[in-house]
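Encoded as structure tokens, here's the structure I'll be asking about.
Entry: chain A
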Amino acid sequence: MKGLLEHVGVEPGRLHFSWISSAEATKFVDVANTVAKEVKALGPARYFIKKRAEVA
Partner candidate 1 sequence: MENPYLPYPVRIDKITVETEDRNLKTFHFVFLNPEDEAKFAYTPGQFAELSIAGKGEIPIGIASSPTEKGFVAFTVNKVGLVSSYLHNMKEGDVMGIRGPLGNWYPWHEMEGKNVVIVGGGFAFTTLRSSIIYMIHPENRPRFKDITVVYGARTPGMLLYKDELAAWEQRDDIHMHITVDGTNDPDWKYNIGFVPTITEQKITSADNAIAIVCGPPIMIRFTQPVLEKLGFPPERIILSLEMRMKCGIGMCGRCNIGDKYVCKDGPVFSLAQLKEMPPEY
Partner candidate 2 sequence: MTERVYTKEEWIRGLEGLREDYTLFVPVKDGDFHAFMPMNGEKVPDFDFQNTRLSPKSVIYPRSERLFEYILGNADPEANILKESSKDFSPRAIVGIRPCDAQAFQIVRRNFDNPEYRDPWWVRHFESTTLVGLGCNEPCSTCFCTAVGGGPFHEDGLDALVFDLGERYLIKGLTDKGEAFLAKMNGGKPADEAVLKAAEDLTASASQKITSSPPTDPLKGKKINDLFNAPFWEEVAFGCLNCGTCTYLCPTCWCFDVQDEVLGKEGDRIRNWDSCMFPLFTLHGSGHNPRDKKVQRVRQRFMHKLKYYVDKYDNGVQCSGCGRCVRYCPVNIDIRDVCERMNNY
């Protein structure tokens, strides 16, 4: 999924996967921070986002 999304042009860094146990509070914080940082760095997504239908 990640492979194909990035292949069609979604920037790497927009999709993250992580296994976090309910006991891994620090890991959760780390992952959340990393995701937020990486996505912020990429800026707002414009591609593959449904807006008002482009129709006649």
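Everything that follows uses one rule, which is that contacts are C-beta pairs under 8 Å (C-beta built on N, C-alpha and C of every residue); 3 or more make two chains touch, one makes a residue touch a chain; residues count from 1.
Behind the choice of candidates: all candidates are chains of the complex that A comes from, given by their letters.
All of these numbers come straight from a predicted model, not from anything done at the bench.
Enquirer: For chain A, which of the options 1 or 2 is its touching partner in this complex?
Expert: So the chain touching chain A in this assembly is 2.
Enquirer: Per the contact definition, I'd like the list of chain A residues that touch candidate 2 in the complex.
Expert: The touching residues are 50-53, 55-56.
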